[in-house]
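And then chain A:
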Amino acid sequence: MGITQILFWILAAASLLSALMVVISKSPVYSVIWLIVTFFTISAHYVLLNAQFLAVVNIIVYAGAIMVLFLFVIMLMNLNKETEPQKNRWLKLIGAVAGGCLLVVMVAALRDTDSRMAQLGSGNIGLIQNLGAVLFKEYVVPFEISSILFLSAMVGAVVIGKKEDSKVVDIAGDEAKRRVAEARESMGV
Partner candidate 1 sequence: MDIRYYIFLSLALFVIGIIGVLTRRNAIIVFMCIELMLNAVNLLLVAFSKMHHLAAGAANPTAGSEAQLFVFFIMVVAAAEVSVGLAIIVMLYRNTHSVDINFLNRLKH
Partner candidate 2 sequence: MIVLLLLLLPLLGGLVTFFLKEAKAARGWTLLVSLATLAVSIYALTTKSTNALQFSTGWMGSLGSSFSLGLDGMSGLLCLLTAIAYPLILIATWNSEYRKPNNFFGLMLLTQAGLIGVFTSTDALLFYFFWELALVPVYFLCSGWGGERRIPVTFKFFIYTFTGSVLMLIGLLYLYSQTPDRSFALESFYALNLSNDAQSWVFWLLFIAFAIKMPMFPFHTWQPDTYEQSPTATTMVLSGVMVKMGVFGVIRWVLPIVPAASFAWGDVAMSMAVIGIIYASVIAIQQNDLKRLIAYSSIAHVGLMAATIFAENKIGMQGVMMQMFNHGINLIGLWIVVELIERQFGTRKLSELGGIAQKAPALTILLVIIAFANISMPLTNAFVGEFMMFTGIWNSGVTQYNIVFTALAGLSIILGAVYTLNMVQKIFFGATNAITTNTHDIRGNEKLALGIIVILILAFGIYPQPLLNLTDGFVDNWLKEVSISNLGVN
């Protein structure tokens, strides 16, 4: 067993542990932190697999941008306390068992996969320059297409996030407001 193997096992254990902690942690903030830890371990896996570009992007985009956004929202909502009401214990158990079954079944099924090797440490396809070349030669169309995705997400964020203009009051809006009031009442909020 070489150093890489040992590193793999350690990282695997770390990522599983931190992932579990995401699920288990009572406080949303802790969950976020543990998720960031998980991302870091996964980035480490990337490094181990010599996929440096992805390792970097993962940290920058995921751990850096996305998770901070999450954290930001949680803070904004003041959800850092253990405000989450507990779900029915049985339902939780059933959920966990069901998930466990899925894992067992899939692992049992995929156990028969051919034992093939993944190249660790070496191989240079994961380097920025090589990936970039492929991206802009072969994958330029999907790259452009993803811009549509971003455009729509952008529009979406505007549509959803923009506060409803109170000047434009139409029947449907009044109706909606009334319904919101009713809903709040009914939910006891």
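What we mean here is this: contacts are C-beta pairs under 8 Å (C-beta built on N, C-alpha and C of every residue); 3 or more make two chains touch, one makes a residue touch a chain; residues count from 1.
With respect to how the candidates were assembled, all candidates are chains of the complex that A comes from, given by their letters.
As the structure is a prediction and not an experimental result, all values here were calculated from the model.
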Selected neighbour of chain A [touch, this complex] from 1 or 2: 1
Interface residues, chain A side, partner candidate 1 - complex: 4-5, 8, 12, 15-16, 19-20, 22-23, 28, 31-32, 35, 38-39, 42, 45-46, 49-51, 53-54, 57-58, 61-62, 65-66, 69-70, 73-74, 76-77, 79, 84-85, 87, 91-92, 95-96, 98-100, 102-103, 106-107, 110-111, 113, 115-120, 123, 125-126, 130-131, 134-135, 138-139, 142, 146, 149-150, 152-154, 156-157, 160-161, 180, 183-184, 187, 189
